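One protein chain omitted, others in place.
Letters are used for the chains, namely A and B, taken in the order the chains are written, and counting of residues starts over at 1 for each.
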Amino acid sequence: MTELFGVPLAVLAGQVMIGLINGSFYALLSLGLAIIFGLLNVINFAHGAYYMVGAFVSWGLLTYAGIGYWPSLVLTPLIVGAFGALFERTMLRRLYGFDHLFSLLLTFGLALALEGMFRWIYGAGGKSYAVPPSLTGVYNLGFMVLPIYRAWVIVASLTVCVGTWLVIEKTSLGARLRAATENPSLVTAFGINVPLILTLTYAAGVGLAGLAGAMAAPIYQVSPNMGSSLIIIVFAVVVIGGMGSIMGSILTGLMLGVLEGLTKVFFPTASALTVFIVMILVLLLRPAGLFGKDK
Amino acid sequence: MVIESDCILEARGLRKVFGGFVAIAGVDLRVQTGHLHALIGPNGAGKSTLFNLLTKFIQPSAGEIRFKGQDVTSAMPATIARLGMVRSFQISSVFPHLTVYENIRIALQAHARDTWGFWRSEQALHRFDEDVHDLMTQVGLEPLVYTRAADLSYGRKRALELATTLALKPELILLDEPMAGMGQEDVERTSALIRSLARRHTVLMVEHNLKVVADISDKITVLRRGEKIAEGSYDEVAANDEVRSAYMGGAHG
Partner (left out) sequence: MAHRYKDFRPRLVSPMQSYGLLAVVAAVAVLAPLVIYPLFLVKVLCFMLFAAALNLVVGFAGLLSLGHAAFFGGAAYAFAQAAKVWGWPFEVSILFGVVVGAALGFAFGLVAIRRQGIYFTMITLALAQMVYFLAVQAPFTGGEDGIQNVPRGSLLGLIDLRDTITLYYVVLVIVVVCLLQIRRMVHSPFGHILGAIRENETRVTSLGLNTSRYKLLAFTLSAALSGLAGALKASAFQLATLSDVSWHISGEVVLMVLIGGIGTLSGPLFGAIFVVMIGHFLATSGLPVSLVVGLVFMACVMLFRRGFYGETVEYLRTRLLSGPQATPKADK
């Protein structure tokens, strides 16, 4: 068997694959966080909870309504996004004038409440979600076996990430969004409805989290605490990358996922700590973050 | 050299580039001990940038800064203040929720390095009361001792800020547009205050308006688009053609 650094290539490739999958989720979630932070100046602590809700919505659509994977890939982000829009309209909006800490605490409370509610209803155990028939099976790449669903998740989430980046950086809609961040009153004067933009941005950001949840459902167990453990790692990712750059958060997410996978091969016990250790190193060496701008 | 010892602050070839935009293009500046030195120029001349460079709030792209002969080019802002070069801000900078008394006392604490005693009682801080009193009297704030800084008028905030600056026993005081945005009465009061300050301290002051500094400064440096275009007494500077065309003839006379 082929080996690299004394590790069978198949094992190495397998871990890189798992790393890429985790990295895709880090990227999707930190992208959403960055968009919301960029426009609303809010750290959405509930982002992980929306991801968890997304997974449950997808599972619920299948279990209660018999709606399958493909439709739910569209429906789930819409449902989660609508819930997010409602939350932004009724609660979050009222805090814009106050210290940032209050919006952080509000979304923190929401995260706790959602997690608690789902645990109350469904218990702490996980639900499984079958891989859709069209994506079952594997590709045999020779040096490794690649489950089709996992390949799909990586490709799909990267496409979504890059698509989002294109919309924000390269289109006139994106330009308007960025202008709204810089100078809300000026943009209002141009006849753009800023409050609506803020609501839609929040909805889009959490919709991305919902989509990530729907895609994660067939890979991980659908459980109430799947969001909170993930979001803390994503926060570390965000600290490492800095939230100033959309592409930066995508790249940082992927990179850290792969790094974490590789750590699992060489230092299995340290793999859960990888992201945090990188965060500490980055803070010590480059406090503003890899893609952050010095103020 | 004799001149060297007379010069408290010296900048050579100071340059600052912000992402391709040259804000300060190689400026030399020498502040004589005991002088009231004014740095003037129209909007966008780079006055504030130069000021921030000198007080180390931003790092120069090139050049060298010496304070009392010591190279401070890469020193931290807090270090500069400790060496005796203290700045006062363009936007009035006080502790808004603290009283006049507390504002000044914080500065005295900082100067006395009496800042770490987390186990000590508040009573220990009353040893500064005498000095607080003196400083308040100097800037005319004694009657307002228990007023919160936020409730002071603009000019009085400025006076409070000067008092906190003086509390540090500075050798060089840097004032950033001390009279910007003031009404006529406050301008006169502040200008008198600065004049009395300058009798005992070296002052470097950034000002937008040439007329304001005309009769109080010993030396004036004129900046335009990040470059020094003239230097000297008011009469010399005012007679300079380049200054006339760039500055006095402009919209900002």
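As a convention for this text, a residue touches a chain if its C-beta (ideal position, glycine included) is under 8 Å from a C-beta of that chain, and two chains touch if they have at least 3 such contacts.
These figures come from a predicted structure and were not determined experimentally.
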Query: Of the residues B:12, B:133 or B:225, which one touches the chain left out of the display?
result: B:133
Task: Using the touch rule from the top, list residues of chain B that touch the missing partner.
output: 55, 76-79, 81-82, 86-87, 89, 93-99, 101-102, 105-107, 109-111, 114-122, 124-126, 129-130, 132-133, 144-148, 151-153, 156, 164, 168
Message: Take the complete complex as the reference. Which residues in chain A touch the chain that isn't displayed?
response: 37, 43, 91, 94-95, 98, 100-102, 104-106, 108-117, 119-120, 228, 232-233, 235-236, 238-239, 269, 272-273, 275-277, 279-280, 283-284, 287
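As a convention for this text, only the chains that are shown with their structure count from here on.
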Statement: CA centroids of chain A and chain B: separation to the nearest Å works out as 48
